[in-house]
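A single protein chain has been removed from this complex, and every other one stays in its place.
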Amino acid sequence: MPQLNSVYRHREFQDLLTLSGYERAGGWNGLKATLEMTPDDALYAFHRSGLRGRGGAGFPMGRKASFLPVDSGRPTYVVCNADESEPGTFKDREILDKNPFQLIEGVAIASYGVGCERAYIYVRGEYGHQWDVLERAIAECRAAGRLGPDAFGPGAPFDITLYRGAGAYICGEETALLESLEGKRGQPRLKPPYPAVAGLYDCPTLINNVETLAALPPIMHRGADWYSAIGPEKSPGTKIFSVSGHVLKPGNYEIVMGETTLRDLIFDLAGGLRDGREFKACWPGGSSVPVLTAEHLDTPLDYESLASAGSFLGSGGCIVMDDSGCIVRASWRLAHFYRHESCGKCTPCREGTGWLEKILGRIVHGDGRLEDLAMLESLFGRISGRTLCALADGAVAPVQSALELFRDDFERVIEQGGSPVPEPMGVINA
Amino acid sequence: MPEHDEAPIIITINGQAVEARKGAMLVDAAKAVGVEIPIFCYEPRLGKPIGACRMCLVEVEGMRGLQTACSTPVAPDMVVNTTSDQVKGAQDGVLELLLANHPLDCPVCDKGGECPLQDRTFQFGPGETRSLEPKNHFPKPLDLSPLVALDRERCIACFRCVRFSEDVAEDGQLTFHERGDHTEIATFSGEPYEGRFTGNTIDLCPVGALTSNPYRFVSRPWDIKNAPSICAGCSVGCNVEITARDGEIKRLTGRPDPNMAVEEGWICDRGRWAFPALTAGDRLLMPEIVDQVGRRQVRIERAVGDAGAILRRSGVRVAFLLGTPVTVEDGFLALELSHLLGDGPVARLGVADDGLGPLRALPGAQMDDMDGADVIVVVGGDPSSQQPVTELRIRKARRNGARVAMVGPRPTALDGNTAEALRTVPGRLGDAIDVVAERLLGSSRAIVLWDECDLAAEPDTAAALARLVASTPGARAIELAADVSGPGLRALGIPATGVLEQIEAGAVDVLITVKADPTTGPGGARWAAALNQVPTVIALCTHRSPIVDLAAIAIPVLYGLEEAGTLVSMTGRAQRLRPGAAGPEGAAAAWEVLVGLSHRMGQPLPDRTAAQAFDRLATRFPAFAGLTCTDLGLLGVPIVAGTGGPAAPARQAEGEGLPLVVCTPVFGDATAHRSDALDCVREETHLGLSPAEAGRLGVSGSTHVQVTTPFASVLLPLVEDHRLHEAGAYLVLGDPTSMAATLLPEGRGPVCAAITAPVAQGVSA
Partner (left out) sequence: MTAHEISEFLAPIRHEFPDQRSLILPALRFAQEEQGWLPQGAMAAVAEATGYSQAYVESVASFYDRLYTEPVGRRVISVCTTLSCMLRGSDELLAHVAANIGTNGEGTSADGMFTLQRAECLGACDRAPCLQVDSNDQQGPLTHDAADAIIGALRADGAPTRYDR
């Protein structure tokens, strides 16, 4: 199985929680190489590497950075999105827990490229432990002069401010995150203008996910060409998948894009299912993507292939359900999640997510009618594609796809008078 | 705005090529050519579009998915479809979702029948609701304040009210709490929503979530008649909409089509909820005369007839005194009548303004000119109290980038976040001229707002300020006029003085007052004495006051909201009052009474309507040259500014003690005192002192103080306030029964007052 720990270097090296340990493992080589380039060349390297945003949308990182106006006459900011909260996704948590300096180095590299003197890392409120780790790492960097007035050379300052969220999934959406970072309710902004032009404090802003930024140090150290040669042309590099649910070895797996299939990920790396259980469904890129069935298990894991299979690579949070699970109950639980996390700004999302939850709840609890399925189908289009941000689309995608692919299950639950509470899988690897 | 001048661009809407203004949002471009795109959250007066309600989705060729028309600017050759199946599906969908949790209580909702949600649903929405699910519930309707009621279940979270609070009034009180489908409008820990502009949230609400408490269950849309008019509460001249039922005013709101050059649709709560004063218990409903039988009520024909008979006597010397709100037509007809009667004195109750000529000669500005100002300096006064809606324009100017400075002896609501507060020593506004000069330095679009009362008291400062503004390139001035009638009557050349002296000289046989009672205002004691020497007082009044008891004939007249006529605002804008209600049966408009008198005198004036009177006066007075009543239209027009008058030397304050700093908040004026709706926000008449000064005067902790000037001595409630300057006594006027205004001389002017412990009460602990 082509695994390559380019971001998860803590799996290759000891002691990455201290600055000296990180340096012994080759830390800062990426930044050193970057500082020898002009910022323009650094941006070009980001671009050539083919690195795509690992937060969910998969937008090419170098292109995003190139959208920042060069001479806006205003400060430029880099914001790291560490608000990991997509259900089924815990890959960034491990970077923050185990390899914080690589993230810091990545943030510094991106900041040098776009001319930013102060970057912000927005850490999910619930990640208290990870916050502590990061805070210590930053303090160590400051003490060692890696951050501060001469971080990028004499008189070339750079520093990072940590900012802690307080419990709101929507703040993982980049403009909602910026609002939150500005001390407001975390509600997505109308776009355009995009953050590249008017982001944090209305200034040009590059905002990227933890994994994306942590990918930069090896890219800059070993060269953009090294990275772009890994995996398929349009989805180069490595990607971390978080696998959870009904698998025997839940966890994070950094794989070479395109060279591993969904089947490899679930049945090989993540240990497969319990004896006697059949694969039922999986949500391969977090919960906001269409669900896939056993038919799709041989799909290679890269942006294009998963899209062709009818889903998305998303955040890489792969939730697996075996045949002990009920797709209707799972859909209801996800609907609850999106209803709870809708910020309430756009009508279709605020009202629609609740409606979906109510209908699915009725079906799960035995008050469903077959007409409800038509109602659901008519609601999908009224919610999805109608809002400022993608939360509503994410709320609809798993439910809509489940109804398409498992309509029999929905009908059976309605006819049988509800979804029986399943035997829990229990703790397998405790 | 410069972009208006640019060549329009061509776009296609629903197959039709149309012109659009560059930079316009699609929704406005469509509206301009008669295509309605439904909206809820879009309201450009609240700032940039937020695209939240998703009601305005349209199809734009070449753009992926549907676009919000509220936030998509037009572009050359854009092809837009607002009626395609996809668009209709989206509109249907948004409305269905909005109604999913919206209670269907329209029959008992005050908004029913005039509700945008209801209207859009009929026009664009689904025929019926398909939802079987139980609706989300919130706690029962509650009072956000005694004036504004909130029903959270009806709220569609359009952001309008909270944006008004945060971005227009900037009071920071009304916000969203929670999120998602739990989102609710709330104040901090449920405290009342208090402010001067809270009622605008009711006008903004597109559903029945925010409604007017005084209007609760008062009438239904099919029972009412609406009329556009002008608020006569202060000199701003806000355009308003009057709602009447059975001839009685039930509601006052901002106009659906606001006057962007004046109030932009925002009105103050005083303006909105003062109308109950029109039906207050002390309203004069029937004429009263005094004859052999004594005082008795008569019909208006009889009263006018009796008055005409008095005036017909040969050689009778007649004077006119005009108060407020008196229209330009009233003033004109008083002049006409006076001419027929031998050209006796005609004066208005107002500020003697000898030295204000140089300021009035400065280039003027309209309210909306403040939007593009780079510097705003307010010299004297307190617009938040006396011309409230001005505050909102100043805040807007600041948001648009203007630097704002408040210069004067009073703390104001704009100090701090919005404006730099340059506090002056009471009575010495002139000290600040150099600082004002500094603030104006380098500006190119400055607007200086100056207070009529404060600058009249310091003519030397007025002259210096006028020189300064005149020498600042691009700078313009707005007069913060003290009363609603002043600017219009001044344009007719009616002075603020002259009658009292004539009475005291024994040269007046008959005094006709129009909405004026000088006995409770400045120079009140002197007026009271003088009136005893006038053989006959004919008083045209809206409400009872001491003058009614002095008058041989008292004739009830209509109040601004009930009559036709013209008022000139503080920015010199002539605007039409239109009658929103009939008024008391026994009353008539003041101008009608004046014309009636001419008939009874046998010298009939030709005017049958206020409009005819206006057209006639416009041919006589250069300020209105070339205008007809029709020209004023719905939004009014600026009149020709006067050429001003000479400067005047500094004035010496009369009396001993602390200089009086005088303010007449509209929230505490006579009309506000007559409206019980305003009980919760009324500003009470009082004397303010800094705690330090109160201590020095030995009145610390007293509830009341005796205030004594050469003109009167009055017992007033004491308010100690650390924001007040030590070297002044802050007199807050308004309640006519307090007689506090009689502490001032006729025509106002600088006064000092002795502040002592109450004589009878002694010093309390």
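Which chain is which? They are A and B, in the order written, and residues in each are numbered from 1.
Please note the rule applied: a contact is a pair of C-beta atoms (placed from the backbone, for glycine too) under 8 Å apart; a residue touches a chain by one contact, two chains touch by 3 or more.
Keep in mind it's a predicted model, so treat the numbers as computed, not measured.
Peer 1: If I consider the whole complex, including the chain that's not displayed, which of A:R52, A:R146, A:R189 or A:H246 touches that chain?
Peer 2: Of all options in A:R52, A:R146, A:R189 or A:H246, contact with the hidden chain holds for A:H246.
Peer 1: Please pick, from A:R146, A:R164 or A:H296, the residue that touches the omitted chain in the full complex.
Peer 2: In the full complex, the listed residue that touches the missing chain is A:R164.
Peer 1: For the full complex, which residue in B:S189, B:Q292 or B:S314 touches the chain that was left out?
Peer 2: B:S189
Peer 1: Consider the whole complex, including the chain that is not shown, and state which of A:E84, A:E259 or A:D409 touches that chain.
Peer 2: Of all options in A:E84, A:E259 or A:D409, contact with the hidden chain holds for A:E84.
Peer 1: Can you tell me which of B:P44, B:G172 or B:G506 touches the chain that was removed from the display?
Peer 2: Reading the full complex, the residue touching the unseen chain is B:G172.
Peer 1: I need the residue numbers on subunit A that touch the omitted chain, in ascending order.
Peer 2: Interface residues of subunit A facing the absent chain: 75, 84-90, 92-93, 118, 124-129, 131, 159, 161, 163-169, 180-186, 201, 242-246, 250-252, 283, 287, 317, 319, 321, 325, 329-330, 333-334, 337, 340-341, 343, 421, 424-430.
Peer 1: At which residues does subunit B meet the chain that is not included here?
Peer 2: On the subunit B side, contact with the omitted chain comes from 166, 171-179, 186-189, 417.
Following the convention adopted for this analysis, only the chains that are shown with their structure count from here on.
Peer 1: Roughly how far is subunit A from subunit B, going centre to centre by Cα mean, in whole Å?
Peer 2: Using C-alpha averages as centres, the distance is 55 Å.
Peer 1: Which of the residues in subunit B end up touching subunit A in this complex?
Peer 2: 48-55, 57, 65-66, 68, 71, 89-90, 92-94, 96-98, 100-101, 130-131, 133-134, 136, 156-157, 159, 176, 178-183
Peer 1: Subunit B touches which residues of subunit A in the complex?
Peer 2: For subunit A paired with subunit B, touching residues are 168, 170, 185, 190, 339-348, 350-355, 358-359, 362, 375, 381-383, 385-388.
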